[in-house]
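Here the complex is missing a single protein chain, while all its other protein chains stay put.
For clarity, chains are labelled A and B in written order, and residue numbers in each chain start from 1.
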Amino acid sequence: MSIKEAEAQLSSAGTTTDAALKSATLLQIEGLCIEGQSEERWHRIVKGIGLTLRRGEVLGLIGESGAGKSTIGLAAMGYARPGCRITAGRVVFNGRDLLQLGESDLRRLWGSKIAYVAQSAAASFNPAHRLIDQCVEAVVGHQLTAEDNAKRNAVDLFRRLRLPAPDQFGLRYPHQVSGGQLQRAMTAMAMACRPDLIIFDEPTTALDVTTQIEVLAAIKDIVRQFDTAAIYISHDLAVVAQMADRVMVLRYGELVEEAPTRVMLSNPQMPYTKSLWAVRSLRKEEEAGEKILLDVSGVDASYGTFKVLHDVNVKLPRGRTVAVVGESGSGKSTLARVITGLLPPSSGSIRFDGKKLPARLKERDKDLLRRIQMIYQMPDTALNPRRRIRDILGRPLKHHLGLTGAARQRRLLELMRMIELDERFLDRLPSELSGGQKQRICIARALAINPELIICDEVTSALDQLVAEEILKLLLRLQKELNVSYLYITHDLATVKAIADEIVVMHQGRVVESGPKSQVLTPPHHAYTELLLSSVPEMDPDWLDAILAKRQGAELGASPSG
Amino acid sequence: MSLSAEELETLGREGAPLPLAETSSATPALTSRRGVLQTVWRALKTAPLTAWFGLIVILAYAFVAIFAPLIAPFGESAVVGNQYEPWGGKFIFGTDQLGRDMLSRLIYGARNTIGIAVLTTGLSFTIGGVLGLFAAIVGGWTDQLLSRAIDMLMAIPQLIFALMLLSIFGSSVPNLIVIIAVLDSTRVFRLTRAVAMNVVVLDFVEAAHLQGEKLGWIMSREVLPNILPPLVAEFGLRFCFVFLTISALSFLGLGIQPPTADWGSMVRENATLIAYGDVTPLLPAGCIALLTIAVNFVVDWFLHKTSGLRDEH
Partner (left out) sequence: MNPILKTVLQRLGLGLVTLFLVSIVIFSAVTMLPGDFATAILGQSATPETVAAFQRQIGLDRPPVLRYLFWIGGVLQGNFGESFSSAGGLGGGHARTVVSLIAPRLKNTLFLASFAALVAVPLSLILGMLAALYRNSIFDRLVNLVTLTSISVPEFFIAYILMLFLAVRLPLFYSLASVSPETPFLERVARCALPALTLVLVIVAHMMRMTRAAIINLLASPYIETARLKGVSPGRIIFRHALPNAWAPIATVIALNLAYLIVGVVVVEVVFVYPGIGQLMVDSVSARDIPVVQACALVFAVTYIGFNLAADIVSIVTNPRLLRPR
């Protein structure tokens, strides 16, 4: 049997009623309520959500952490994770309420009619079996076609998803292929039975931007080719805009706004929806620096025998911000460890305020430690959960400045004013603060002892858009007031535009381009900078198609042989 | 599988949704602070029956151990009757092989057996805990060296090692305490190091290093408070283990020596009665069993409570 025949057999729904089916409702959710268990109590996670999905339609679910979007995605399959329970509502799929079906009826639908693509494909594949065996398991298990047929179909899907060497790809094991490939393999696995509906649960969130774009393109293509309905879940509106026909914005388990994608992007109604653009709208006026505070020159560094930094040069002027941009594995966080003295460089030198910086933390005196401070990505792990804010902020005041009693209290109040938090927070534990408030405390801890350089390691990437914007504004204001310098490490270009004076682009442990912001962000770019800049999704539903067309054109132009 | 991170975050925030813009206006406290006693009481109210049973038993044992001389009708090793007198009358549980009152010896036994086990566990935690924290924070070669040495000691079964050392140094209470404590500290080391490792990699510990904080501060203020719950639970489990080991050694005649009243030795001394269908030797054994069961019930509940682990479905 050929692939075409197999296909025909698989999409046995038939072609005659195609037009009629197209407009038919595939999934209807009404009044869905879900509760989750924590500390032996049940809390409402999803509070009465309703949605309608037609055949062949892609619905985007967007929301920030805690919006309950993953839970809704799974509930659309009639499934609740352990520790969650569906308390009310109907999930009608093809005319049947999934919440009323028994385990074995659901099992018949799962995989064959509704499929799921998880965020972490690496954990979602069984390490003990070949990819192709896992991809065809549902088809064979549901007795839709014979195994060899299913395998040929899987190879075809691998090809359509642009996986390398599709004939051999499936013979490998999950740990033998890269994250981006695994995510596409998972899409192939979901598509194997030609389901009516696929739930994509943040399938590109764990990937770097340059990998993300390939996976997005592959998913978009294949969903279009088979005219599959999908629910696409993401926290990134720009990503959802590329995939979805219609977008629902969720917050705290409730619907904020629902509209067709183009309408949503051009004319958002609710203030919360508008805030999703917050960081993108922030722009800092670039200022040239004069006196160099930090001068990293020719630095190499390695973990054991593995070299992570190659001849890195960075110059940071006093009172300015240099953004270090790169994907995971670019060595940008390693650079921070080298500057703080946690990882001594194997060669090269670092000068701070004109003097050579001792390589090791232990060799630096107390005053030097005071002058260089650090703020971390995850405010949750950057504050000791067992100490009160007063102790967390008070300790460096005593340790470095020798402040006690009333003098320390005055300084504490001053700090709280600086970070715009009420002084009552001093007596709380970190767990009693929100993510943004915790990050403010981290900023206060760094500022407490009048440092000259603050290394900011992805300080906004764990925060929601709106909170991130406020933190960035705070950092900018404090810089103006205190003339402190920032070395800002990030992978997010919107943040770079918002905060940087100068930019350093890193790739695989090397600096590929550096200079003032305006210069680096305007063409002509270095090839990698170009790839990085063009891979960042924009708030434009046509962006993905346009960029792919452009890249394809460039490829064709470069190699006329085809 | 538990909830996804994002769902847990919702749960943490439930009840007081944050205002849209985070400004200086303080949000109401997300969790109101409570006194420690109140927290304990709240936890106890929801505790299962087994935990209540365990707590009551432990308190009763502690009471008996502390007030032994006031409660016991006769002296610890006073010969007050004929050997193996039956239950009832003057001697509620009869007399032992030398004519000493069984009940009095059981009561004094609580004091001796539990006291020695608590002392041993405490010593074991001091050694293992300090070394484990030290290894986790310092890392590198120090950690490797310590860990390999501990692995070595753990390669010999604990009871066998203890038997061997006792044969060399002889059986006395101080020897017993030191030998068992040192051998048991290897497990405390392993656990302390493992849980401390999870904390040491967190950013706030790195932040403390970057502030130039000394080792002592980091060990006691930054890491220790964060690993206390698993250590407390482990203290309960190690106590049971030590208590059972010492009882086993005493039962084998190599632990606490006569005439000290001790439950393990009492089983051994009166074991012959079993052959006549008499349950008396089971009394001290039952005392041991009841206490370890009680401690295990409490630890089980405590672990369930603090680990945040849920059983699925």
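The working rule: a contact is a pair of C-beta atoms (placed from the backbone, for glycine too) under 8 Å apart; a residue touches a chain by one contact, two chains touch by 3 or more.
Nothing here was measured: the structure is a model prediction, and the numbers come from that model.
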| item | value |
| --- | --- |
| Chain not shown: contacting residue from B:S104, B:S185 or B:S247 | B:S247 |
| Which residue of A:S112, A:T460, A:T495 or A:S514 touches the chain not shown here | A:S112 |
| Among B:F161, B:F189 or B:F302, the residue in touch with the chain that has been omitted | B:F161 |
| Residues belonging to chain B that touch the chain removed from view | 1, 50, 151-153, 155-161, 163-170, 240, 244, 247-248, 251-254, 264, 267, 271, 274-277, 279, 281-282, 285-286, 288-289, 292-293, 295-297, 300, 311-313 |
| Contact set of chain A toward the excluded chain (per top definition) | 77, 79, 81-82, 106-112, 115-116, 118, 120, 123-129, 137-138, 141-142, 173, 175-176, 189 |
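Operating definition for what follows: only the chains that are shown with their structure count from here on.
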| item | value |
| --- | --- |
| Rounded Å distance between chain A and chain B, as computed from the means of their C-alpha atoms | 44 |
| Touching residues (chain side chain B, partner chain A) in the complex | 1-14, 17-18, 20-27, 29-31, 33, 46, 202-204, 206-207, 209-213, 221-222, 225-226, 308, 310, 312-313 |
| Chain A residues touching chain B - in the complex, by the definition given at the top | 36-40, 43-45, 65-71, 81-84, 252-253, 271-272, 275, 340, 342, 361, 364, 366, 369, 372-374, 376-378, 381-387, 395-396, 399-400, 420-422, 424-425, 428-429, 431-434, 436-437, 445, 466-467, 470 |
